[in-house]
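For this view, one protein chain was removed and the others were kept in their places.
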Amino acid sequence: MPKIVLENVCKRFDDFVAVENLNMVIEDREFITLLGPSGCGKTTTLRMIAGLETPTEGKITIGDQVVFDSEKGINVSPAKRDIGFLFQNYALWPHMTVYQNIAFGLENLKWPKDKIKERVAEMLQMLKIEEFEKRYPSELSGGQQQRVAIARTLAPSPKVLFMDEPLSNLDAKLRLEMRTELKRLHVDTDSTFVYVTHDQLEAMTLATRVCLIKNGVMQQYDHPLETYSNPANLFVADFVGNPTMNFIDATGKVTGENTAELNFFGKTFTLNAKGGLKQTEETEFVVGVRPEFVKLGEGALTGKVYATLPAGMETTVKLDVDGFVLTSVEFGSVDYMVNDEIPFGIDGENVILFEKKSGESLGKGCVTL
Amino acid sequence: MKNKQPLGNRLKSYFSKPANVICIIFLVILLATVVLPLLTLLIGSFTVNGNQEAIYIGQGVMDGDFTFNHWKELLTSRDFDYALIKFWRPLGQSTVMALLACLVAVGFGGVVAWFITRSDLPGKQFISTIFVFPYIMPSWAMAMFWENFFKNTQINAGAGMLEGMTGICVPESFVYGLFPCAMSLGLHYAPFAYILIGGILRNMDANLEEAATVLKASRFKILRKVTLPIVMPALISTVLLVFSSSISSFTVPFFLNKSSISSGNNFISISVQLRSLINTGFTKGQGYVLAIILMLFSIGILTLNNWFTGSRKSFTTVTGKSGQVSLVKLGKAKPFVAAVLFIIVAFFAIMPLVSFAMESVLEVPGDWSTFTLRYWLSSEGFEGSNKGDTIGILRSSIMWKALGRSLLLSIIVSLIAGTFGLLIGYAVAKKRNSKLATFVSNLAFFPYLIPAMSFGAVYLALSYTKGFTWLDGSFILLMLVGSIKFMPFASRTGTSAMLQLSGEIEEAAIVIGVPWIKRMTRVLFPIQKASFISGYLLPFISCMREMSLFVLLAASYTTLVTTVLQEYSRTGLSQAANAINLLIIVVVLVIQFVVNKLTGASIDKGVGGN
Partner (left out) sequence: MKKTMKKVLVLVLVLAMVFAMAACGKKEEPVEEKSAVQTAIEAAQKMTLAELEEAAKKELEEHPDLVFNADSLTSGIKKALAGFEKKYEWAAGKTAYNSKKGSEYQPKLIAAQKANSYIADFVMIQDASFLKNAMLDTGFLRSYVPAGEGIEIAAEDQNPLVGVTFNKVFMYDNTTVGADQLKNVWQMTGVDGATLKGVNNVSFQNPLGEDINMSFLIMLTSPAACEKLTAAYKSYFGTDYDGSKDDYENIGYKFVAEFVKNVGHWHSSDSSEVKKINTYNEDGRILFAGLCKLKDYEFYKKDYKDTDMYYTKTVTAGGWNNDIEGFDGFVYNMWTLIPDTAQLPYTACLFINYIHSEEGYAAGWGGVLGYYSSNKNIPSVDGDPALSVWKEQCVVEDVEYIDSVYATAVKFINMQLAGVK
């Protein structure tokens, strides 16, 4: 079964570097999301693995087969990589009916007629679009078109399925629904999924592992929760999680293997990291605090309520702390008066220390006064 | 770093992409078929072409010697005001004429295009169908109609239709000279503007205009600020095509230059001068100079065109998600606008046809008492007729054979040119930012700019070269020349159609392993069928009525219907010539109709999709 290996893959367009020296292993049956802002090279990466784009350098292996090797001049055509590709705009063929759209690929694989019929029926049923068999894409809604596109992609049972922001054209409700379906499909089809998105929530909820990319360089490749609680750098920390992490500028120094002394909000804190801290001579830091670790109502710190944003299940409260707007998330519905002075504390073991200059994470722990 | 891959591998990977292969193949084909004629022109403008020129230049030069004389003479000679007469003044006047023609074409074609695509005008189908008629007719048909309609006894030219009906006599400058030339050409090429601009308007997202309406912009402001910039590339394309066609049109200015010199209406166009220079033994080289300068003009516009479309790279990519197009309600003005538009369009589309029909059945023009059908039906021979040649064109086996040959030639040429255009379009669309693809695409436009005569002359020279004499007058030669000459239409249509398809449409097929040929025939072609078929129809029409190019190259055994037409008119049987003209138009219309019925495509749906 396929395991996808990328070794030193680069892609340059003239002077512009789209992907820089990417090394990555995608295990069999994983659900990988490539996450990053637009133009970061994630789609290019996906297209290179699929064979729609030729890397400038590097080596790509799918299963036992080297599908691309710049040094040996190997470049296997997408058709022979045994993959499926789901496009952002569905790319349904407007002149073919739903049936024809799904069957076309199978005909091309020289499947016998009755088998095709069987398989298409199976697909239509699986994606609950049986009644649209004879319709043309233009006669379908966006969500239905998306299902047809998925059915078409899945019909030849590809071992690897690539998806390029497939849900971005759907409305919020449908998107949620389709997310569930995709996760289900991943299990049902027993294949490897590689999924491109710029929506961190989508990436988090769907993937077994997330690959974060910025300006063509891989930032972190880890389980979603790892990227959430152990971001490798400021970029990842900022990109993952909603509302975003609080980044508080601090000065101080690393005082020991597990400890650091930090000054922020006009006070001096001690950071205790169980897992240890990377040693550095730097004196400028950024302290990363997830909104849920800002506990309101008790603590040694105070802030003025700037705004309250209740969402039913949780409430986002914005606090003004000496001109710094701190975000806090409280479970349930809480209400504060704007401009109320309230006490708060920084809770938990997951306060992350970043080196300001490099943006790299040094470690995490709890902060105490 | 960049050259880490071995050359062989890179080549292999380069050629594994059909778009690259197409680019290279067409680069070679076009270099051979287009650049060589160009070079020949260029070389001809710097060498002594024949003994007559050698004698004229004097100074002991020989045929084939290098000389600057042609350029110097044509551009600077003050001898008899030569440069002024042969070059500067005609150039200025012709530029004015061509610009005026552009204005008429863009104005008329653009307005009709807007009404057809953007308003709730009734009778759209009809107007759309007949609007392209003037383009199907030869360009001088409109000129002939113009003269027949407006000529009058006050200018001693006999009574025309207008005078006959209303007694109105228009001034001479309205009948002969620069103005009617511009009008005839403008009206002839208006369908071009209609097709190109209409294509964009049809595919333009209505939201763009609606958004502006919501913002309470006035209708005029919307037109100026939203619609116009969007159709700008099509507009520039139209101007380019109309300008280069008009400025090099010979028949219309030659036909309408009938005023006396003292009247001030006498207008000798640059194209008439070009023809006279090339046909005069001692000024061939100057003719080449003139041809090159005319091409430079068009290249200038082409560059402008590329610059415009270049800065709007993604101007029409259609993903098929577009919603309903909302039409502008004409309201109370509807019947009025419809009537006016209908009358004007029908007048210029149908009247010339009627005029042809009339000319073909009247012994004496304008005199119904001389009505006769003999030019259609008589089986008698005429002065100088061969076996099979008859006065009545429908009885002439030679005419039928020539018509058949013309049809065959046009079909083959349109298939080749259309397919070439489609492939070039594919390569350009696939390699949007590649310099090579842009170069190939521009090169494919060049045959349009090279005067037919000089284009033909190069192939003529080839067919007389030892080893290639089998080409002389052969059908293959006609096919080759026709395919290249008419490729620009197809490559323009093909490119814009391909550009409208998002790349994913093809990639979706690549991923499931559909081979390239099948992707083209089963996926890409069917989606943009209407546009591509226009790409086949335009060369077909142009080829059916092409005269000057083929007359030079055809032999007695490859007689084409236009040659027969010319033969009739040279024999003085202008009625029969008119009858053939009408026949050609009817044949083209019938074929267009059949294609339309079979495929749902027609040229008026044209450039820019369905």
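Note that the chains are named A and B in the order they appear, and that numbering of residues resets to 1 at the start of each chain.
Basically, a residue touches a chain if its C-beta (ideal position, glycine included) is under 8 Å from a C-beta of that chain, and two chains touch if they have at least 3 such contacts.
Here the structure is a predicted model, which is why all the values come from computation and not from measurement.
**Student:** Can you list the shown chains that the hidden chain touches?
**Tutor:** B
**Student:** Please pick, from B:I268, B:I292, B:A530 or B:L583, the residue that touches the omitted chain in the full complex.
**Tutor:** Considering the complete complex, B:I268 is the one touching the chain left out.
**Student:** Based on the whole complex, identify which of B:F46, B:W71 or B:F282 touches the chain you can't see.
**Tutor:** Of the listed residues, the one touching the omitted chain is B:F282.
**Student:** Looking beyond the chains shown, say which of B:L36, B:L436 or B:M479 touches the absent one.
**Tutor:** The one listed residue touching the chain not shown is B:L36.
**Student:** Spell out, residue by residue, where the missing chain touches subunit B.
**Tutor:** Counting over the whole complex, subunit B touches the hidden chain at residues 15, 21, 24-25, 28-29, 31-33, 36, 39-40, 50-52, 55-56, 64, 79-82, 84-86, 89, 153, 156-158, 254-255, 257-262, 266, 268, 272-273, 275-276, 279-282, 363-367, 370, 382-387, 453, 456-458, 460-469, 472, 515-516, 548, 551-552, 555-557, 563, 566-567, 569-572, 574.
Note that only the chains that are shown with their structure count from here on.
**Student:** Taking each chain's centre as the mean of its CA atoms, how far is subunit A from subunit B in angstrom?
**Tutor:** 54
**Student:** Spell out the part of subunit B that touches subunit A in their complex, as residue ranges.
**Tutor:** Touch residues, subunit B against subunit A: 2, 4-6, 8-10, 12-13, 16, 319-321, 502, 504-505, 507-514, 518, 522-523, 526-527, 529.
**Student:** Touching subunit B in the complex: which residues of subunit A?
**Tutor:** Per the touch definition, subunit A meets subunit B at residues 12, 50, 52, 54, 56-57, 70-73, 75, 77-80, 83-85, 87-89, 91-95, 104-105, 108-109, 137-138, 152-153, 156, 169.
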